Every structure is written in C-alpha cells, then in structure tokens.
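Here is the structure we will look at, set down as structure tokens.
The complex appears here without one of its protein chains, the remainder shown in place.
Order of writing sets the chain letters: A, B and C. Residues in each chain are counted from 1.
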Amino acid sequence: MRELELYFGPQHLGMVGNFSITLNVEGDRIVKATANPGFLHRGFEKLMEQRTWIQNFPLVCRINVVEPDHMELIYAMAVEKLAGIEVPERAQFIRSIYLELARVGSHLFGLWAYANMLGFDTVANWAMYHRDLVLDLFEEITGGRVYHIYIWPGGVRRDFPKGFKDKIINTLHTIGSCVPDYDDTFFNNRIFYKRSKDIGKITHEEAKRMGAVGQVLRATGMKQDIRKIEPYAAYDQVDWEIPVRTGGDAYSRIWVVRDEMIESVRMILKLLDKMPEGEVYNKIPNPFKWNIPDNEAYVRCESSRGELGLYLVSNGENKPYRAHFRTPSYNHGLTILEKALENESIADVGNIMISLYITAPEIDR
Amino acid sequence: MDRNKLGKWLQSPGKMGQKYSLHALYFCTGCGIIEIPPTITARWDAERFGVIPVATPRQANLFLITGYVSVKTLRPIIRSYEQMPEPKFTVGFGSCPINGGMYWDSYNTIKHLDKYIPIDGWIAGCMPRPEAVFVAVTHLWTLIDKGMADGYKKYREDYHYYRENQEKILGKLEWPPLFSSKKM
Amino acid sequence: MVMNTILEIIIIILLAAIIGLFFLGLSRKIMARIHWRYGPPIAQPVIDIIKLFNQTSMSHGKLFNFGIIFSLSGSVVVLLFLPLGEMCPLSSSGGLLVILYCMLIAPLGLALSGGEAANPITSIGISRKFLLAFGYELPLLLILLTVMTHFNTISIVDIVNMQLQTGWSFQHLPLLLSGIAYILILPAILDLRPFELIQAPQEISSGPMIEYGGKFLALATIQHAFNVFISLSLFTNLFLGGAENPGYFFLKMLIVFIILLFVNAVTPRFRIEQAIKFLWRWPALLAFAGLIIVSVTG
Partner (left out) sequence: MNHTGTSLKENLLSYFDDILVEISDEHRLTISCKKDSVITILSSLNRNGYNHLALISCVDWIKDNELELVYIISAYTEDSEKGKMNILVKTKIAREKPELLTVMSIYENAEPYERELHELYGINFKGHPRLIPLLLEREYEIPPFRKDFDTRKYVQDVFDKIPFVEDKKGRK
C-alpha cells in the first residue's frame, strides 16, 4: 500500500494549541509520527534574563496558558529558595487552595478538550461552563480571568476577601453536584469506553524509560506525585490520596484526571477547615534594588500535568542569570507521543494526544 | 442588530449574509485561544451571533489571530489567510499581534502583524475577555455595513508589498504568488 | 396535466429544501439548548447559504464542479419519487428500487468531486463515507425487502395507501423489527452522532468538505438538507403510514428527527470499524429477522 504523508495541525480543530504532527500513514494505520513543535516558541528563558526578578512574574505565568498558577508558584518558590525568604503559614494554605482550584479548572479544560475531540459537545459545554465558575473565583481574588499573578515571593498578593470561603464552597458544590451527570453521560458511556480502551497504550516500563510524569505515569500504576514526595505549600497538612489506574491507556488517563479532580475538591474543603489566621505575606526587599546572591536552585512541584521543575541560576545581580523550566508536556509531547501514535489509526491522533494531556506552549516556551 | 429586518436582506443580501454568518477559522496561534472555548460554549455562546468555528480555511471568512505570532506560525497564517475565500476579515486578538506586546524584545515573535497581512480590527488587552470578542464582532458589523472592512481588497492591491515583507522574514516562500502583481 | 406535474415538481423541490434547511437550523438550536446555550436563529443555515453564494469560490477543476452538481441532482431525482402527502409527481412510475438505486448517486458525486481536489484528507473522508454507506446499505436493503414482501408491492404510493387501511406498519411485528432497524441506521444516513464520521471536524477537519468553499459548500449544504428530507420522509412513508396532508406528514418527520437529535447529544462518535460492526450486527440482525418472519408467515 502506498505510504502517504499527512499533516495534523497546526490549523486543526482537534489540535490543542499550536502544534503539528507529521504522520506517515499506510491506509488508516500510522507508520511513523514526527512531532513538530516550535510554533509557540518565544524564548521565554532568554527574555527572563533581561528582566528583573519581579518583572519576571508577568512573564512566567504566560508560559502555560492553561495553568499559569503553577508557573507563578514554581518561580516564586525558586526565588524564595535563592533569597532565603520565609512564607507565613496562612499564605501556604492560601497557595494550596488556590493551586487546587487551578488544578480543577485545568482538568475541566482538559475534559472539554477530550470530550470535544470525541465529538461529545454536550459534556464539553458543561465542562467549559464549570471552568468558568472557577475562573470567576479567581477573578474575585485577583482581578484577572486567565493570568492572575497572585503568588508572590514571600506569600500571596492579598488575603481572601470577606465571605470568600463560602463562595469557594458554593462553587465546589455546584460542580460536585454535577459529577453524577458527568459519570452517566461521559465516564460510564459505553462508546467512550470503546473509543479509549487500549488506545495509546504505554506500559509501566516504557513510561519510566521515556520520562513520563503526572497522569501518564499514574495511569500505569505508579503512585508518584511531587505533592507527596516533596511537599510544598500546605500539602503535608491534610490527608489525601493519589488516584492510580493500571491500564496505561487513554481510558485510564482520563479516569485518573477525573479522580484527581474529585480528590482536589475534597482537599480544598479540608484545607479550608484547617486554615489558620495571620499574615499572608512577608516583606521583600525593594524590588528595584533587589540583588539575589550568587547561587542556584532546582525546585519542583506537581502541576496539573505532572512534574514541573525550574532550574534557576543567579550571579548576584538584579536579574536571573539563567532559568530553565522542566515542563511535563515536554517529554509527553516529544518522546511519548511519537511512540504512542505508532500503529494507531488516524482517527485516534487527537484522542491520544489529548489523553496524554499535552499543552503546546509548555513544550515550546 | 438588524438581523430580523427583511428589507435590508432584500436590499443587500451579500453584506447581510457576511455580517450574520461569520465563520471563524479555528487556529490556535497563541495563548489567546484559551478564551475562545468559553466564547463558543455555554457561558457566552457566540453562535447566537452566527459566529462558529470551522475546521478549514476554505469555509471560513473570519480569521481571529489569537495572540502572539511566532516566526514559525507566520507561515501557516499566511497560507490559511490566502486560502480563505473573499470577502474575508481578520481580527487581531490581544496586544501581542498589535506591536509585540510583552514580547517586544523576543527574537522569535512577529511585532506588527499588519506588516505581513492586512488586519481589519484589533482587540487590545492581555487577555481580552470573551465579551471583547463580541465587541469586536459588533464593531466588525458596522465596518462591513460601511464597507470599511476592506483588508482583503488592500491585500489584492498591495500584494507585492506584503509578499516582499513576508519574504524578508521567512525567506523564499515555497508557494507561487496569489495574485500576479501589476507593479513589479 | 403536464403543467400540473411540473408545478408539483417545483413545489416539492422547494418544500424539501425549506424543510431540510429548517431541520438543519432546528438541530443547531436544539443542540444548543441541550448544551445550556441560547443557540443561533433557526434561519441560520439560510443565512450561511446566502453568505456562501456571495463569496468567491475556489474550483479545483471541471470534475470538481460537475461532481457536486451530479450529487445534488441525484438527490433531486430521489425527491421526485417520494410521495409527500397527496403530492407525488413521479412516484407512480417508480418505486423503492429506483429510490434505492438513486440514493447512491449523491455520495458518488461527492466522491468524484473530492477526488479532483487531491487533498489526502478528502480521500480519507470519502473512504469513510463509502465504508459507512457500505455499512448501512445492507440493513437498508433488508428493510426495504421486508417492506416490499409484506405489502407485495414496490410502489410507495401503494404502501402508503395500504397503511391507511390497515394502520401503520409499526403495528405489525416483522415491520416493527425493520422499523427499529431503520431508526438505528438513520443517524448513519443523516451524518449524526454516533455515526458522524464523514465530516468529523476534530478528526479529519470536515473530511470531504475540506476543499469546499463558497457556492460549492452552499450546494453541499443544500444537498445535505435534501438528504435529511429524503431519509426522514422515506421512514415516515414506510413505517409511520405517510399522511394525507403535508402538515401531518411534517409533524411525524419532526418527531423522529428530534428523537435522533437527543441520541446525537449524548453520544460521542464511533471509530469507523466500530460503526460498521454495529451497523452490521444490530440493525442487520433485526432487519433479517423481520425478513424471515415476513417470508415465513406472508
């Protein structure tokens, strides 16, 4: 049979972000897939070297548009580590709550993308509506819908407004009360099972060898989560579980996402109960004259896609000398995707890609 | 909104059709795409105004350039734009295509997108809210009414200049010129 | 008499276009409401078509232009053989077999024109279209055979008249089975989920339509509207007893269509091999069972 070269993206409805895959196909079967990133490359790490420590905050959150909050957190954590700034306890709790809300929002976005991919417009619309409810909360705390710049070295920008706790609980209950609907229409749908079972399968060994993190790894049966391994913010203050599945295919990955969302909601409710009173930020030096001593740091956190790391080097000036983000989508999108697409059908390209939870801006930076 | 006025439909069906059936090309050029799903789904529902995303440039007549444009993205943008049937409208979404925005000193993003393709309107802000898309759409209606959304005509007239600018950034373009230029 | 027939032909084509486009608009509105959205005006497909005719369109060659017209005329021919209440311009001269034959013309035309476009996605879309057609033609043939054997005629007008005397076909067991089978394959014919495989914008960016723009897309939309009308009215004629007046007829079609839309709202789309597996298993089995019962008892 004749081998055909097919371009999937960058202009494509099933494509999340500006990303492209070149497919060599034989009939309906993919022989070889080559990921072609770089459509969103802005040279962030280079730009960060030209801006002061504080000026970088608006920049870092734009690296991943789906979940800017984890990007803020990782940069704040690295700066805190380099400059030796302490964070008050209430701020740690606020950070955790805020990040878990961001995780719920990001997972709902992922659910939108996946449902939309399968042609499940109804669930996609619901998920997007519920994500908007989460964004409304962010808007109330920070004033921004998408980009918040809320986490700050030494704490968070401001305390929760009055009565905000109830609003969070209300919103979470609204979303939580729809979980049975989602289950009935989507997660327990027979066609969803048929479409995703054994699609894009990655074994546990392969996942480890190719640097999988986050849902992709947890869907192969490994309980790995940076929030448990190396707790930051207030994740060690409450009990929570790491949802795990063993299939390693698209079906397991989407179920892990669902379980994580529910776990996040439970965690927020527990954190809200335990939240102490007090200050929400420690003073930082004058940002215009802020030089950070000669040092380097590697910090990591669990973003909603997996292990997110930042290698930050300072040489004693008012700007970072070098910053390098280790983003979870990088290996998922460039190594694992090419492997997972082999021998699959063309109809499942978007299916596999979205179930691997790839966001293009994270890869390109 | 004069969608329900039959007289206007009989007077100028072409213009009215273009106004109330804006098919937007779904192309995630940048981070602005994050506000497009809310715009087309339950909360804001752009389909009320006839704005729906379509999958291929041949069916589209509105090109929302969502966010910054890197050098690598410029090539598919130009190709998609040239494939769209006329009349076609372009709207730059976000600050970045206007003048580079916060990536003004980045070596890999295009500043001033209107040097390479004609733009009919801009939405400023980072990120513009979904409401801003509707403001842009209603504004575009007025422009279409007055015959001022004529970017595609400009492109036809000054194709030579646009192509020259495109080739300065991208090198020799692999596809033949769309229009044979008169002022060579 | 001739004048009368010509008038009827024109009316039936116009009516089919209007009703088909109304159904397309309604489907968008109803889907929007299920999505918790307000939705577009019902006339939105008409607005789209007006716009498309006012656009420049890119042709890819003579066969590209010819194919789409071929497919449209195929649908028009089928329309003329369908009785719509009292109106039945040509239905006295043909029957179910002619319809079955002519219904294949529409996808063939699209395939011709898509082949000229030379886009790899188009060929994938067309191969899906034919595979799907292959999937639903078998049960459809069995269903029509059952109906023809049961009523001992191939004329739809006779079938409708007999149903007026003996009640809807749905009341008889063998025809009930084939009626259910027809409902199961209707989404595949109408390109609704779970069989929305041909366009599948998220998978193969609207498949055969990828190179259509301007007036070609408008013609393709009108063809789709005809297709909606044809398959729904065939169902109504065969199983829901047709109707004496067009209004009643239209109401029956509407109810069937809305049921299909509800299914459309809560299912994702199949993969192509799963779709064919499904089509050849349940509808084909039901239709076959119906055929056996009819031939044994009848």
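Please note the rule applied: contacts are C-beta pairs under 8 Å (C-beta built on N, C-alpha and C of every residue); 3 or more make two chains touch, one makes a residue touch a chain.
Note that the structure is a prediction, hence the values are computed from the model and not measured.
Trainee: Could you tell me which of the visible chains the hidden chain touches?
Mentor: Touch partners of the hidden chain, whole complex considered, are A, B.
Trainee: Would you mind spotting which of B:15, B:58, B:72 or B:88 touches the chain that isn't drawn?
Mentor: Residue touching the absent chain, from the options given: B:72.
Trainee: Pick out which of B:5, B:112 or B:153 touches the chain that's been left out of the picture.
Mentor: B:112
Trainee: In the complete complex, the non-displayed chain touches which residues of chain A?
Mentor: Contact residues on chain A toward the absent chain are 37-38, 41, 43, 45-47, 50, 81, 208-211, 217, 222-224, 228-230, 296-298, 300, 307, 309, 311, 313, 321-322, 324, 326, 330-331, 334-335, 364.
Trainee: If the hidden chain were put back, which residues of chain B would touch it?
Mentor: Given the touch definition above, chain B has residues 70-72, 75, 100, 104-108, 110-112, 114-115, 118, 154, 158, 161-162, 165, 168-171 touching the missing chain.
FYI, only the chains that are shown with their structure count from here on.
Trainee: For this assembly, give the contact graph shape among line, ring, star, complete and other.
Mentor: Chain contacts: complete, every pair touches.
Trainee: Can you tell me which chain lies farthest from chain B, using the average of the Cα atoms as each chain's centre?
Mentor: C
Trainee: Taking each chain's centre as the mean position of its Cα atoms, how many Å separate chain A from chain C?
Mentor: 44
Trainee: Scan chain B for residues touching two or more other chains and write them down.
Mentor: Counting only residues that touch two or more other chains, chain B contributes 41-42, 55.
Trainee: Mark out which residues of chain A touch at least two other chains, giving numbers and ranges.
Mentor: Each of 12-13, 125-126, 129 in chain A touches at least two other chains.
Trainee: Report the residues of chain C in contact with chain A in the complex, numbered from low to high.
Mentor: Answer in residue numbers: 31, 34-37, 120-121, 124, 193-194, 196, 200-205, 265-272, 274.
Trainee: Can you list the residues on chain A that touch chain B in the complex?
Mentor: 10-13, 15-18, 38-43, 46-47, 50, 58-59, 62, 65-66, 109, 112, 124-126, 128-129, 131-132, 135, 145-147, 360-361, 364
Trainee: Once bound in the complex, which stretches of chain A touch chain C?
Mentor: 4-6, 12-14, 28, 115-122, 125-126, 129, 185, 189, 191-192, 194-195, 345-350
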